[in-house]
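Apart from one protein chain that is not included, each protein chain of the complex appears where it belongs.
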Amino acid sequence: METLKIIGAIITLIGSLFLLLGSIGLIRMPDVFTRIQAGTKASTLGTLLSLLGLGIIYFDMAGKIFLLIVFILITNPVSSHMLARAAHFIGVKKADLTVVDKLEEKGKNHETKNSAK
Amino acid sequence: MANIILQIAGGIMLLSLVLSLYRFFSSGTLVNRVIAFDTMTIISISLIAMITHYSGRTIYIDVALIYGLLSFLGVVVVARYLEKSL
Amino acid sequence: MNLLILITLSVIMLVMAVTAVVHKKLTVAVLATGVVSLMASVMYLLMAAPDVAMTEAAIGSGLSTIIFFYVLNKIRKAK
Partner (left out) sequence: MIRNFFIILIIAGLAGVFVSLFWEFGASDTLTPLATHYANNGAAEVGAPNLVTSIVVTYRGLDTLGEVTILFLVAAIISFFLKVEKKGQKMAPPRVSSEIILTASKLLVPVVLVLGIYVFVNGHLTPGGGFQGGAIIATAFVLLLMANPRFELNHRIIAAVESVSGMAFVLVGVLGILLAGGFLDNKILPLGHFGKLFSAGAIPIIYSLVGLKVGSELSNILSNFQDVQKDEL
């Protein structure tokens, strides 16, 4: 029982380290899009791991924690996607290192199709 | 042993909350601030889960449930506001 | 541990509340109030008031931010 608790606590610690990495990435990354990636991907993983560790420690709330993990897995990507899309549409500056921008290419193709009609 | 590790984890979460607060104030476009806001909501969900451990009342996880389901809507609304299609 | 969380969250709340009052852009002020209610919700939970924390999470951080942004959008259109 005690070993199970320690395993859960270590998983929670790893999760909190991922949260820390996420917010360090938020500061260190060069432009908006990479910051969105760091801020939401890393912190989603961190939240999942820390909730998983708590679920191992407390078996009686494991069901609710499973539900919470499912909710977070559905909702967090949606918010980051909407934010990145909005940032792209209002023309936020990209970093110099950016190589490929599929959404812009797709938009250009779309516009040329519309003008051809 | 497990308690000490969990307290260290809570301290690290608080530290990351403060670090994302730094992003809120430096480099002042609105999108950056919204990213910081989003990260703070995600971190505070796991902070609420940690508080259920510290206070020892498992019933508090309901609040985290509601937070996990509703907190993303604020960010989605701001995104809609930014792309002018609210 | 609880005291550490309480102190950190209240410092963040104070900084955000001053930002909401002082800052010149309304959008930033609204986001700052959102952060204030986020932290307030966690603090209510620390003070053993889960009902109030739930209300703050659903109304303060969710609905009021949404309504503020609807109003800001309307103001932007009127300009």
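Letters A, B and C mark the chains in the order given here, with residues in each chain numbered from 1 onward.
By definition in this document, a residue touches a chain if its C-beta (ideal position, glycine included) is under 8 Å from a C-beta of that chain, and two chains touch if they have at least 3 such contacts.
Remember, predicted model here, so these are calculated numbers, not experimental data.
Enquirer: Can you list the shown chains that the hidden chain touches?
Expert: Output: missing chain touches A, B, C.
Enquirer: Please give every residue of chain A in contact with the chain that is not shown.
Expert: On the side of chain A, residues 71, 74-75, 77-78, 81-82, 85, 89 touch the unshown chain.
Enquirer: Considering the whole complex rather than only what is displayed, give the residues of chain B touching the chain that is not shown.
Expert: Per the touch rule, chain B residues meeting the hidden chain are 59-60, 62-63, 65-66, 69-70, 73, 76-77, 80, 83-86.
Enquirer: Could I get the residues of chain C that touch the absent chain, sorted low to high?
Expert: That gives, for chain C, the contact residues 50-51, 53-55, 58-59, 62-63, 66-67, 70-71, 73-74, 77-78.
The rule is short, and it goes like this: only the chains that are shown with their structure count from here on.
Enquirer: Taking each chain's centre as its mean C-alpha position, how far apart are chain A and chain C in Å?
Expert: 22
Enquirer: Can you compute the centre-to-centre distance for chain A and chain B, using the mean CA position of each chain? Integer Å is fine.
Expert: 12
Enquirer: Can you list every residue of chain B that touches 2 or more other chains, as numbers and ranges?
Expert: 10, 17, 34, 62, 71, 78, in rising order.
Enquirer: State the interface residues of chain A toward chain B in the complex, per the touch definition above.
Expert: Residues 2, 5-6, 8-10, 12-13, 15-17, 19-20, 22-24, 26-27, 32, 35-36, 39-40, 43-44, 46-47, 50-51, 54, 57-58, 60-61, 64-65, 67-68, 71-72, 75-76, 78-80, 82-83, 85-87, 89-90, 92 of chain A touch chain B in their complex.
Enquirer: Can you check the complex and tell me which residues of chain B touch chain C?
Expert: It comes out as residues 7, 10-11, 14, 17-18, 21, 24-25, 30, 33-34, 37, 40-41, 44, 47-48, 51, 54-55, 57, 59-60, 62-63, 66-67, 70-71, 73-74, 77-78, 81, 86.
Enquirer: Give the list of chain C residues in touch with chain B in this complex.
Expert: Those residues of chain C that touch chain B are 1-2, 4-5, 8, 12, 15, 19, 25, 27-28, 31, 34-35, 38-39, 41-42, 45-46, 48, 50, 53-54, 57-58, 61-62, 65-66, 69-70, 72-73.
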